[in-house]
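Got a structure here, written out as structure tokens. Questions coming.
For this depiction, one protein chain was excluded, whereas all remaining protein chains were kept in their positions.
Read from first to last, the chains carry the letters A and B; within each, the first residue is number 1.
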Amino acid sequence: MTPDGRTGAPAGAPSAGGSPPALELESITKRFGGVTALRDATVRVRRGEVHGLVGENGAGKSTLLKILDGQYPAGSYEGVVRIDGEAVALHAPQDARARGIAIVPQETSVIETLSVGENICFGEGGGPFADVRAMERHAAAFIDQLALRLDARTQVARLSSSQKQLVMIARALYRRPRVLILDEPTSALTAEETARLFALVRQLRDGGLTCIFVSHRLDEVSELCDRLSILRDGRVVDELARADFDVERIIGSMIGRRLTDLYPERTGDAADAGPAAAPAAPPALAVERLSIRHPERPGDFVVRDVSLAVAPGEVLGVGGLVGSGRSELLGAIYGRHPIASGRVLLGERELRISSPREALAAGIGLVTEDRKRDGLLFNLGLRENVTLAYLRSLGSVVLDRGREREIAQEAVRRFSIATRSIETPVGQLSGGNQQKVMLARALERGPRVLLLDEPTVGVDVGAKAEIYRLIRALADAGVAVVVVSSESAELLGLCDRFVVLRDGAVVDRFGLGEASETRLMTAAMAAKTSSEEER
Amino acid sequence: MWEQDHGRRPWRLALLAIAAILALVTAAGCGSSSDDGDSAATGAQTTATTADAGGEKECSVEGKKIQFVAPLKSNPTMQVMAAGFEQRAKELGFDATVLMTDDAEPQRILALGQQAMTQGSDGMVIPPYDAALYPFIKQASAAGIPIITTHSSVPDSEDLGMKQDIHPDPAQYGAEAARAIGEQIGGRGTVAVTQGGFNPIENAAAEAFTAAMKEQYPDVKVLKSQVEGFEPAAAISKAVSVLQSDGSIVAAYSTTGGGPRTWAGAADQAGKRLVIIGMDYTRPNLDLVRSGKVYAVVAQPIYEEHADAVDALKAAICGEPVEAEVSAESPLVTTDNVDEYYDLLDRTGT
Partner (left out) sequence: MEERRVRATPGGADDARARRLLYQTLRVPEVGILLALVVAVAVFALVNPSFVAWANIESNVRTIAFIGIVGVGQAMLIIAGEFDLSVGSVAALGAVVAAILMSDHGLPIPLAVIAAVALGLLIGLVNGLLTVKVGLPALIVTLGMLFAARGLAYVISGGTQVYPLPDGVRTLSDRVLGLPMAIWVFVVLALVADVAMRRSGFGRRLYAVGGNREAAQLAGIRADRVKLAAFMLTGALAALAGVLVMAQLGSGDPQIGMNWELAVIAAVVVGGISLRGGVGSIAGALLGVLFLQVVSSGLVVSGVEATLQPVAVGTVMIAALGIDQVRHRRFGG
């Protein structure tokens, strides 16, 4: 056994450092009715380390963290939680807070109507008549200290998902925790923001902070974590020290088999990467000089003069930073935002629509980036969510339930959605499986053009590979696909051609042959710096 | 910003839509406004025939300006009040005006009163149904205008300076109802009591009912008051529940105008025969009396009150002594005298 090796030592026995682990979740079993989310899972986290937690969608990562945060109260699960070697009963998040545990949950949880500052300082002293200005001042100082790019006075509702994520992180850190739990914090962050977060976490760790970090991006995990616990089906199946990190081994433990290729092979013309701009065939979707007005600043635009085209069978990648107008572009094509000037062509014909309903009818599908805000119906089950866009075909008055069930079952099979049944409320699915439900819905009507905004947010590697394969298969079947993603690797691995947006305008376009992570990033980053200068 | 822009312009739309609905419903309501026209006409007729009767007394009030200032000009009860005032005033030769508002808003009544004062007034009759009217009564009295308040009593603690306060006495008609019910049920059995709400007047009537029953028919058990409220369907269901709570109930007394219908409906549903007394001689209530479903209704003397108020005004103007507080008798309407009240309703056109 190496000094950092697998912790085979009996519980409570002094470890190499001589002190008990900062956190110990021992033999945790957690059931939700018929579903067992955790089976006898044991995780030990040492003081001052960044401990990674990886596993497929639904492996039980978030459940474990919610136990540690007191969201699932002591008694609702079997097993023991120890903090600094002392068994504790956490009955509510307040208990965890009192012991210095702070969590950044997987699902966005900010108070939209309050300012950034209020969100960060919320509930931290100040009494019932908190002074908002003072809060915002404190928060502003704190944000500076963390070197985050946020304005304490902005209303949170106006922030992008990545900025909201930063607010949540700042809020957790504002409580000066001894243990920081990050549940997929990077899925909404840009590469640059992620790098900054990592620097921050390392700095805090050197100052004695203990951190648990969850991510589906194994490169991030390898980069940041000191040790790693791997979950599969609610069990801890492996535990690795940094020295033993090996992506293949991690994936192998996670999914219980070897993953050959993350990205599917390209077929057809795109494979030999022709010259940059033009699509290979007459486009299925063409956008000509499209502009979209800024929702708040009159006279300003979020998308300016954008032209692009996608042929059937092609996957077009749209790069750029969060806030560069990518989502708005997709939204305008889908009839969600009004177009200020320019036009959208579907095949030969100009598309004149003013609602998503018409877009759907015209054969366009969209998967939005924020499943909580505008993606899923959390009051309904998987079945209803999958068939939502397909209701008319299920009967004009009474819905054909048999047919509906078939569709839902087929979607579960096709996307390997991990669920107890098709009736499970979507809120009870793990994040990645929720994402698959959205994809299933968008594909239900067999669109000719598919718009995907961050299609693999919070999806595990195995499922990612499946989704990529699905997208490629759709393209091969003649669908024109547009993918927006903040993950350069994903864009590069999946797409045939690329367009990069900066401040709402196209700043670069290139084919697969010229594509590289550097080119994607420089085009996108240039945008960031230039827009900063403007401010 | 989007949302704000969204919100501004459509206000106009909203107003338009409301206006449209208003127009539509007033169109539907024109049937009732033609009714109003009829009643005005009949009122004019009756006054014309009685106009020359007065004017020959020692103290003449010929041409003296008096006003009846009150709310709710389309309400039939209020119309009966106004008719009592108007007809007696014509008989005595007053130059009488009826000033009534469309709604029950005291502020508008105040405005009407002020208007009467500035145009010159030798006396006013005002139902002081809202304490907001007290300051005006006080002000007008202080200005030397004789005021008679009617129907609602002014608390003794208020010193408003009016000449007379004339109103029905809930204690009187409560006791009267007890006497009648006690007699009808032969002095034994249980009686249920319901009120529209727990307000002072209804409380006084219910208490007087209970006390009088205890005194005169000690074997009769009077249940504690229940609230029937003012929503007719809920009131009937409440009354049925009251009937279920005690199988020995043989009679019911209600201190509110909905009472006859409430108890008649409840007795119907429960398949019981009850001796029922409620308030107010509205046409539906009189029909219930005539059909025998309800034994009697209390007739608050709203017509006579206002005729008497005009007499009191005359006395005050002529410098004769005027009694400060008069309680007007509220008789019971049974099958024996129900026709008189149909007549009264016909006469006042309601």
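Just so we're on the same page, a residue touches a chain if its C-beta (ideal position, glycine included) is under 8 Å from a C-beta of that chain, and two chains touch if they have at least 3 such contacts.
Model, not experiment: these values are computed from the prediction.
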Next item on the list: Among A:182, A:366 or A:480, single out the residue that touches the unshown chain.
Entry: A:366
Checklist line | Chain not shown: contacting residue from B:119, B:199, B:245 or B:335 | finding: B:245
Check: If the missing chain were put back, which residues of chain B would it touch?
Finding: 3, 6-7, 10-11, 13-14, 17-18, 20-22, 24-26, 28-29, 31-32, 34-36, 72, 74-78, 102-103, 198, 224-227, 229-234, 236-238, 240-245, 247, 258, 261, 265-266, 269-271, 282-284, 287, 350
Next item on the list: List the residues of chain A that touch the chain left out of this view.
Entry: 32-34, 39, 334, 336, 355-357, 360-361, 366, 368, 373-380, 384, 388-389, 391-392, 394-399, 401, 425, 428, 441
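The criterion applied here is as follows: only the chains that are shown with their structure count from here on.
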Note to self: Roughly how far is chain A from chain B, centre to centre by C-alpha average, rounded to an integer in Å?
What the structure shows: 70
